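Yeah, one chain of the complex is gone here, protein chain that is, but the others are all in their spots.
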Amino acid sequence: MIFQIENVLIFGTVQGSVLALLALGFSLVYGVGGVLNLGHGAFYLITCYVFYITSRVLFINLIISIILSLIIAISVGGVIYLALIKPLQGSHIGVVIVTFAFAVFMQEFVKVIAGIKPHYISPFIFGSIEFLGVTFPIQFIFVIIGSLILVSLIGLFISKTKIGKSIRAVSQDREAALLMGINADRILMITIMISALLAGMAAILYAPTSAITVDMGWGFLLSAFAVTVFGGMGSTSGCVLGAFIMGYAKTFCSVFISPTLATVFPLLVIVVMLLVRPQGLLGKKEV
Amino acid sequence: MPKKIRRKLSDAVSGSKNFFLGIPRATRNLYKEIPHQVKSFKEWIFTFRGSLTILCIIGTILIPLITMDDYITTILISFLIFSIFAASWDLLAGFTGQTSFGHSVFFGVGAYVAAAFVKMAGLPWFFSMIIGAVVAVLVGLIVGIPCLRLKGPYLALGTMAFSLILFNLFMSGELKDILGSTEGISGLPAMSEDLIITFLYILIIMIISFVILIIIIKSNIGTIFKAIRDDESAADASGINTTKYKLIAFMISGFFAGIAGSLFSLNSRAVNPSVFLALYSFYAIVMVALGGLATISGSVLGAFVYWVILNELFKPLGMWGTVFLFFPTLISAIILVIMIRFAEQGILKPALEHLREFYDFLLGR
Partner (left out) sequence: MRKIYHYYDKAKALEEINLTVEEGSLDAVIGPNGAGKSTLLRVISRLEEPDRGKVIFLGERIDELEAYQIARKGIAHCPERRRLFYDMSVLENLEMGAYSLKDKKKYHELLNFIFEIFPRLKERQKQRAGTLSGGEQQMLAIGRALMANPKLLLMDEPSLGLAPKVKTKIFEAIKKIKHEGTTTLLIEQDAVLAMAVSENIYVLEEGKIEIRGTKEELEREPRIKKVYLGI
């Protein structure tokens, strides 16, 4: 029993770290553009498969393949913005449909390239360590530390740099930001690229711990959505907090109740949240 | 709100002032409109659209009867089933403006319930289908209630969450005894000995479904749906109980999606959790976008393009590798993007216009 609590602690932290990376980008994009990007899970998917192909099929050096997969994720983010989101910015539902189509496209594209069988990516360092009586792969440490560094970097970026401040300005009042001479469209593009980078980093850190499959993007998309609904739309700190609460709760469920419940847990959170107080936690009035 | 709809709306509302047992008049009076619509049906057959429709139906019946080819019949069957599914999405999204991305929920529930009743209770397929559809209506209520207050993208993701919940539940190993896990339910009896008969059953169900759907959208309820889509607060201000009508839309849509799902499992004689995947919701959306949003009949064209043209185009390539089997979806995703981006009205209306010119030319007008 006592070991199980420690299990929850460690696995929950890992889950929370991954969710924080995914939800942060998703929520930033929502804040800046009012856009719910259904292709967010696809960023994760793409990075996983590019990483898999470069590192396991082409045997490229680990560092280079990481950089390569991140660059591809970011450029896909930029292309998505220019080709799909920008022309349809007026219609929210249009954006949702095209990003949905993009996610389906990516899933099918990956099927064509890599087949539907699950694949495995090797961790950075093999082996496992024991901590608090729980044995877990070393990769988990990379996940936790990597996420910690990235989330704090993003926090600093948002609060200190000029672009970061413009991101906040646009998400608070788009019109006023335009009057300051801020190119809001360009800021949205940068934000989408950041969100792709964060999702890509989550993939690189976390994907080596389990199998990668073609349909995993949806689960990650909805987890990111659940966290943002839970932690408050467009709020950076609420998002990180929400991610960790969700991570622990999910792991708690899977250890003490049932693994099935754990997989549907974030989704139940969405439904319950929407039922109980949709606008309260979503923050914005348009719900 | 366009003027025409506003005028019709005020008629609809004044007709629905009186509530009977909590059911708005507009719902109760549906049957009274039927004789009128039957009369106009007779005139309709001789119009351009009418004759075209009849021609298409006759063509669809004749093709399998003439060729007696099981392969062609199978393709046509899936075309028919998915056109019902697409039309049900169109009613909810195109007409009522409730863009659901979890339509596979209704489809999957219908499929599972119908399969379970045929397999476990040994009921005849028709009753199982109706039960499947009724259960899908209940699911429509369950999904609809939490989603009532949501708009646009939230609604999309909220409904999508439902489909993923069900997928995970049905996939789960722990509930294997009840829900069948990855294997699902298989070994169902065929709907009938002869594939052609099955085809005709499904065709009849499809035609009836479309007639009902078209009657609904032409009735007062349809007008109210459109009013909700165009401007919900204005509709609310005109005295429409938007909550109730949105739920009605979810239920009607769930019913027909449930019928499509039931037919799908009954026809393929098996069902597995993949029916809950986002992919199935995607099918509905792409077919409607192809045919044209808010044109029930566009769904037929969309389903035809997807299941008959796109799918069959890539089948021969399947010989060279299974990868080509994924091409139809891949390409339809691109098509969907292009449709939303450049041709939001779909291909049905422009196609009809061109055909109409040709028709007028034939008649020497």
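Per-chain residue numbering starts at 1, and chain names A and B are given in the order in which the chains are listed.
Please note the rule applied: a residue touches a chain if its C-beta (ideal position, glycine included) is under 8 Å from a C-beta of that chain, and two chains touch if they have at least 3 such contacts.
None of the values given here were measured: they were computed from a predicted structure.
Taking every chain of the complex into account, the chain not shown here touches A. Interface note for the absent chain: among A:A101, A:V134 or A:A177, the touching residue is A:A177.
The chain omitted from view is touched by exactly one of A:K86, A:H119 or A:R168, namely A:R168. Against the chain not displayed here, chain A makes contact via residues 162, 165-166, 168-169, 172-173, 175-184.
Basically, only the chains that are shown with their structure count from here on.
Inter-chain spacing, taken between the CA centroids of chain A and chain B, is 33 Å. Of all residues in chain A, only 35-36, 38, 84, 87-88, 92-98, 100-105, 107-109, 111-112, 115, 215, 218-219, 222, 225-226, 258-260, 263-264, 267-268, 270-271, 274-275, 278-279, 282, 286-287 touch chain B in the complex they form. Residues 99, 101, 145-147, 149-154, 156-158, 160-162, 164-165, 168-169, 172-175, 277-279, 282, 285-286, 289, 322-323, 326-327, 329-330, 333-334, 336-337, 340-341 of chain B are the ones touching chain A in the complex.
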